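Structure record follows, encoded as C-alpha cells.
With one protein chain withheld, the remaining protein chains of the complex are depicted in position.
Let's turn to chain A:
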Amino acid sequence: MAHQAHPFCMLNPNPWPISGAVAALLTTSGLAMWFHYNTLQPLALGLISMILVMLQWWRDIIRESTFQGHHTLPVQKGLRYGMILFITSEVFFFLGFFWAFFHSSLAPTPELGGQWPPTGIKPMNPMEVPLLNTAILLASGVTVTWAHHSITEGARKQAIQALSLTVLLGAYFKALQAMEYYEAPFSIADSVYGSTFFIATGFHGLHVIIGSSFLLICLLRLINFHFTPNHHFGFEAAAWYWHFVDVIWLFLYMTIYWWGS
C-alpha cells in the first residue's frame, strides 16, 4: 500500500471545476437572455447544472474528508483561510450596495422630492416585523453557538437540538421576509428607494437561504456521526457564514430600515 510522505490532499482529476464554470456561464448568460430575448431554457439549464455540480462536488469533499481522512491539520488550515477569504469577499459585495444606499439617501435629489424617504414612499415600521427578524437572527446566533459547544463537549443530543433550533429560526426568518416582501407598500420599481431596499435585502435573503441550507446539511451530517469534538470544520464554516449573515442583517436593519425611515 502506497503512503504519502506529506500531509496535503492530492486530488484526483475531477469534472466539478470545469462543470461549475460552465454552469456559471449558462446561468449568467441565461439570465441576460431571459431579460432581453424572452427565452428561459439557458437559465433553467444553468441553475439545474449549478445545483448538480454543488451537490456532487461537496459530496466528494465529504467523502475525501470524513470517509477517507484526507483533511489533515494543514489541509484544514487551508480550508479555514479559504472560508475567511470567501466571507471577506462577500463583505465587500455588500459594501457596494450599502455604498449605493448612502449615495442616494444622504443627498436626495429633487426628483425624489429632496427628502429621504422620497415623497410618496411609506417605509416599513422598523419596530414591527423587521425588529422580530432581528431578534430571530440574534437568537439563531445564540443557538448555533450552543450547538458548537455541544459538539465540542460530545453532547450529541444537545447539539442536534441546538442546530435544529438554528435551522428552524432561519426558516422563520425566511418566511417572515417573504411575507414582508408581499405586503410591502412599495416595490423595487419605486424610485432608487425601492431599488436599494430590495437589492440589498434581496441579496441578504439569498444569503440567508444559502446559510440555512449549509446549516441544514451540517445537521444531517451531525445526525449521521460525521463530526467529532475536535474535527468539525464543516460545521464551523457554516457557523461563521451564519454569523456573517446575521451581521449583514444588523447593518441593514440599522441603516436601511431604521435610519432610512
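Following the convention adopted for this analysis, a residue touches a chain if its C-beta (ideal position, glycine included) is under 8 Å from a C-beta of that chain, and two chains touch if they have at least 3 such contacts; residues count from 1.
Just so we're on the same page, contacts and distances are computed from a predicted model.
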Missing subunit (named according to UniProt) among the choices "LSM complex subunit LSM4", "Cytochrome c oxidase subunit", "aldehyde dehydrogenase (NAD(+))" or "Proteasome subunit beta": "Cytochrome c oxidase subunit"
Selected residue (touches chain absent from view) among A:14, A:41 or A:228: A:228
Options A:14, A:28, A:68 or A:187, residue touching the unrepresented chain: A:187
Options A:24, A:75, A:100 or A:139, residue touching the unrepresented chain: A:139
Touching the absent chain when the full complex is considered, from A:87, A:129, A:199 or A:247: A:129
Interface with the undisplayed chain - residues on chain A: 34-35, 38, 73, 80, 111-113, 118-122, 125, 127-129, 131-132, 134-136, 138-139, 142-143, 145-146, 149-150, 152-158, 162, 165, 169, 181-191, 225, 227-232
